[in-house]
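The next block holds one structure in the form of structure tokens; read it before the comments.
The complex is shown incomplete by one protein chain, all other protein chains being positioned as in the whole.
Showing chain A:
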Amino acid sequence: MDRNPQKSFQDMILALHDFWSAHGCLILQPYDMRMGAGTFHTATTLRALGPEPWNAAFVQPCRRPTDGRYGENPNRLQHYYQYQVILKPSPPDIQDLYLESLRVIGIDPLKHDIRFVEDDWESPTLGAWGLGWEVWCDGMEVTQFTYFQQMGGFDCKPVAGELTYGLERLAMYIQGVDNVYDLDFNGQGVTYGDVFLENEKQMSKWNFEVAETDALFDLFNKAEAECKNALSANVPIAAYEQAVEASHIFNLLQARGVISVQERASYMGRVRDLARGSCEAHMEKEAPVWAEKYPEWSK
């Protein structure tokens, strides 16, 4: 079947799937939890730890409650998609592969100005950082490109390369559309707005105005407690899920404007402790197996 990534949002995604699948990636599905970025997917965070090779690609819906604009802003959404590729260890031709993937979805680098502009990435919440670039296409940031150096406070051994494509932005660019809701979703006239506009309106209202804040505070505390409970039972993946949950609840509380500047740092610290604790537990649990299989890793 012919793909038409230049006219169809879903074909663009499928073209990326085809491309990365052909280059040895597992095509995974989104993580079934609310999260702020594709990096939170365990296929990225937890798999960035340890010595085992790991190549995966997936779409991850992202929730950024404070970015909601009730469907009135042509660029900002509280729910959007990221396309994540994680390649561990980072292959020597990772930049060429990435550029090839742009050609596949219709961006010709002899017509468009593609640039790698310094942009280092850091997530204090995940105890993670890396060096890399934001990739510009005619001055627009279309991808975050990062070589992970640390995750959960641990050195990445070996280093993974992470590519995060902003799908709506890319599609708007390729389709030549100025408003995200005008994107052609399927190449047959169904628009992004048909699918998501009502969702954006309702969710913006809920995020900013409706969500019961006492219940949210309660959820945050429960997620925190459950994370610790899971940690004590030595099920770090379950603990990590609770950290992701707490992170999202915190974002909702922010959108509701009930966390003061002073409290903010303290909440972020609590989320960070959960995420790091989960990563640490994951490392501890797996380390003996990894060390046996990859003797050079533990050096």
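Keep this in mind: a contact is a pair of C-beta atoms (placed from the backbone, for glycine too) under 8 Å apart; a residue touches a chain by one contact, two chains touch by 3 or more; residues count from 1.
In the analysis below, contacts and distances are computed from a predicted model.
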**Study point:** Among "RNA polymerase sigma factor SigK", "Ring-1,2-phenylacetyl-CoA epoxidase subunit PaaD", "ABC transporter ATP-binding protein" or "Glycine--tRNA ligase beta subunit", UniProt-listed name of the chain not shown
**Key:** "Glycine--tRNA ligase beta subunit"
Revision key, fill the gap. Checked against the full complex, the residue among A:95, A:202 or A:254 that touches the missing chain is A:95
Check your understanding: Among A:157, A:201 or A:228, which one is in touch with the chain left out?
Key -> A:157
Review point. Given the contact definition stated above, which residue among A:147, A:206 or A:267 touches the chain not shown here?
Key: A:147
Study note, to complete from the structure: Logged for chain A, residues touching the omitted partner chain are 51, 74-75, 89-92, 95, 99, 109-118, 120, 130-133, 137-140, 147, 149, 155-159, 161, 173, 178, 260-262, 294, 296-297, 299
